[in-house]
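Inspection log for the structure reproduced underneath, given as structure tokens.
Only one protein chain is missing from this complex, and each of the others stays in its spot.
Per-chain numbering from 1; labels A, B, C, D and E assigned in written order.
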Amino acid sequence: MLLMSGLHRKGIYPGTFDPVTYGHIDLIRRALRVFDEVIVAVADSGSEKKPLFSIQARVGLLKKATAGLKGVSVESFEGLVVEYARKKKADAMIRGVRMISDFEYEFQMALTNRKLAGDIETIFLMPHESYAYLSSRLIKEIARLGGNISSFAPPFVVKALTRKLKS
Amino acid sequence: MLLMSGLHRKGIYPGTFDPVTYGHIDLIRRALRVFDEVIVAVADSGSEKKPLFSIQARVGLLKKATAGLKGVSVESFEGLVVEYARKKKADAMIRGVRMISDFEYEFQMALTNRKLAGDIETIFLMPHESYAYLSSRLIKEIARLGGNISSFAPPFVVKALTRKLKS
Amino acid sequence: MLLMSGLHRKGIYPGTFDPVTYGHIDLIRRALRVFDEVIVAVADSGSEKKPLFSIQARVGLLKKATAGLKGVSVESFEGLVVEYARKKKADAMIRGVRMISDFEYEFQMALTNRKLAGDIETIFLMPHESYAYLSSRLIKEIARLGGNISSFAPPFVVKALTRKLKS
Amino acid sequence: MLLMSGLHRKGIYPGTFDPVTYGHIDLIRRALRVFDEVIVAVADSGSEKKPLFSIQARVGLLKKATAGLKGVSVESFEGLVVEYARKKKADAMIRGVRMISDFEYEFQMALTNRKLAGDIETIFLMPHESYAYLSSRLIKEIARLGGNISSFAPPFVVKALTRKLKS
Amino acid sequence: MLLMSGLHRKGIYPGTFDPVTYGHIDLIRRALRVFDEVIVAVADSGSEKKPLFSIQARVGLLKKATAGLKGVSVESFEGLVVEYARKKKADAMIRGVRMISDFEYEFQMALTNRKLAGDIETIFLMPHESYAYLSSRLIKEIARLGGNISSFAPPFVVKALTRKLKS
Partner (left out) sequence: MLLMSGLHRKGIYPGTFDPVTYGHIDLIRRALRVFDEVIVAVADSGSEKKPLFSIQARVGLLKKATAGLKGVSVESFEGLVVEYARKKKADAMIRGVRMISDFEYEFQMALTNRKLAGDIETIFLMPHESYAYLSSRLIKEIARLGGNISSFAPPFVVKALTRKLKS
């Protein structure tokens, strides 16, 4: 059988990743079914929300979490995500949709980004149903209240989060 | 500059397309940004809904509507779409999401299809905002009531629909 | 105090009204706070849904239900509602929004109508909270199953519905 | 330790169950955590939708599916569910909520039932996340198209459905 | 007639209750139709939101508001609600659902809690339709702007809130 080759497709998966969860990792794996290369772009998020982890720590945890995945790179960025996507010559931005209210926000973002950069498509992927409710915010809240988060994120993330919350 | 090559990615865009609208065509164009090949798969839909146009007519209108688009083919299929996607060795199924209630249904379909065929991803694309409200059902209803649908579908579709409704 | 006069504003309230409920009447009263004249436009609805009551019966029940309301007229229409609204020189179409899924459908209709007739605005009003769940379809279903619908529609509508379902 | 006794609580779980799925069975198990007795009430549904299975067949499949569950009985009913719930002296009606659009409909039903019978509460339970997308309608559609439904319903339901669709 | 006895069912109704509204009281009454005992569990909520009233004040207002209701107790708790529910040997957690966006959040919480403690069911109840829009946040906002909140909460809550906002 002849294996046809196609264009090299590059997807960018932007987010705060504060910290990375099993839901994010699941989505990156799914994105690799469609893209030859997936750039996980970690937003510095200086303005609005204050991340718990530093940008370096968030990039570090993501690199560890995606170490075995071929075609994935992790980078931090500042400014508008569409500008970054353009600079990286990405074909599309990848976003996960978990629940309806999620989708509302994602829809708004995607329409705005399209207005700002019409050449970059946004594609939506659905995480595995067992991660449908998962969010970085949620696992931080559970960890703060002393709950067990080992089924929500890799062991080294759990450890980093526990250490962080103690400090 | 060196142009890297990647895997040949095949997406399948299933639907009833009764008949094709500008919204569908917009979505196919967007899909071509991510996939090297897009198979538009027209469902026979024997069981539940009764299409206005025959499967041959719907395939014919779609072929005409996508004539200029490289990498697009139009085919009809019977049975489960995931089985067809597997047979075609597609990497992913493509679905458009217009509004919330749409997404609900799409979400349910995608989760079910994932259960039936875990190896085929579903990706969601957003049509252009001016097609956000468009549906085949809607333009048939407007045409039936004597309204002008020329901004919703290509001229040859408008003509076919007008002829059909007179018969 | 000087009473200023303004433009004569005409609103059109289209629907199937099969049959009129307390929810519809509540909405007409609210519309009169904004419009000098409200035309209740009863759709013949030949194509898709088959109304239980004839167009004459539906117009008759509505006329009885709005008998005491100054500025309200009841008419039947065929074809596209925007065409009818234009013919009547209406400033706006009035629609009630009860629940979210309702709004989805209403949103789609309003955007389509705007495309078909950009000069006619659609305005949305909220019925009283005790009619938030009410629909003609629902009271027909309850009546069919032998339930008491006297708190959902005027006595003469209840009587007409009971008679109709027996026949 | 002393085991306190409480009031005997009776819940009624109404539906069409055409046919019973793993989602329904999961919900009945959950209801037993709150109610001492759960009556599964199978609606005859004469008026609107035409069930695929006869009322006898649907009751039979449910009885088989709940055979091992103490406190569960299966019955058919006609007319308004609130009337039936009252006759059975039920404390509450049980409904499963899967997705948003589901909830919309359920909300409307619950508000209407409360108006018809203010003494009977409606409580909502959430099925297991792997049944979040499951519906009787969906598995019938998949079965019709030749798909494998063995992970959606018990073996004897799969068999009955296959036999039914062949006839 | 013989009165059957059943298992003693204990429900836990967690929240911030800052302060208690007529909506909360309505929900507690409804919960008593299903549970023999309802524990109103007031979250200390140290981390995220800063309540207006102290935990003692919130518990005090709730005790006054539920004084006449047999089977109701009010307690404060810290940490994860599922841990508290387990310690109290509750059969289920009770949550009210008012509107769609509410339900989204509740759904996410319930799925997470189920993952953390699979043995504790979450049940949803619907408040009376006239409390469908009510929230503690809303009445605090109205009170701050000088509005009359006497139809939203008991007189002693109104008084406490007025006093608090003046200080």
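Criterion: contacts are C-beta pairs under 8 Å (C-beta built on N, C-alpha and C of every residue); 3 or more make two chains touch, one makes a residue touch a chain.
Bear in mind that the values here come from a model prediction, so they are computed numbers and not experimental data.
Enquirer: Just list which of the chains on display the missing one touches.
Expert: Within the full complex, the chain left out of view touches A, B, C, E.
Enquirer: If I consider the whole complex, including the chain that's not displayed, which of C:72, C:85, C:125 or C:158 touches that chain?
Expert: C:125
Enquirer: Of the residues C:9, C:87, C:137 or C:159, I need the one that contacts the missing chain.
Expert: C:9
Enquirer: From the list A:5, A:54 or A:112, which touches the chain that is not on show?
Expert: Of the candidates A:5, A:54 or A:112, A:112 is in touch with the missing chain.
Enquirer: Considering the entire assembly, which residues of chain A contact the chain that has been omitted?
Expert: 47-48, 79-80, 82-83, 100-101, 104-105, 107-108, 111-112, 115-116
Enquirer: Can you name the residues of chain B that touch the chain not displayed here?
Expert: Touch set of chain B with respect to the missing chain: 100, 129-130, 132-133.
Enquirer: Please identify, in ascending order, the residues of chain E that touch the omitted chain?
Expert: 99-101, 132-133, 135, 138, 141-142, 144-148, 151-152
Here, only the chains that are shown with their structure count from here on.
Enquirer: Please indicate the chain closest to the centre of the assembly, with centres calculated from CA atoms only.
Expert: If one averages C-alpha positions chain by chain, the most central is D.
Enquirer: Of the pairs C-E and B-C, which shows more C-beta pairs in contact?
Expert: Pair with more contacting C-beta pairs, C-E versus B-C: B-C.
Enquirer: Can you check how far apart chain A and chain E are, centre to centre, with Cα atoms defining each centre and the answer in Å?
Expert: Distance between chain centres, rounded to whole Å: 35 Å.
Enquirer: Can you work out the whole-Å distance between the CA centroids of chain B and chain E?
Expert: 47
Enquirer: So which stretches of chain E touch two or more other chains?
Expert: Correct list: 100, 104, 107, 111, 129.
Enquirer: Which of the chains touch, listed as pairs?
Expert: A-B, A-D, A-E, B-C, B-D, C-D, C-E, D-E
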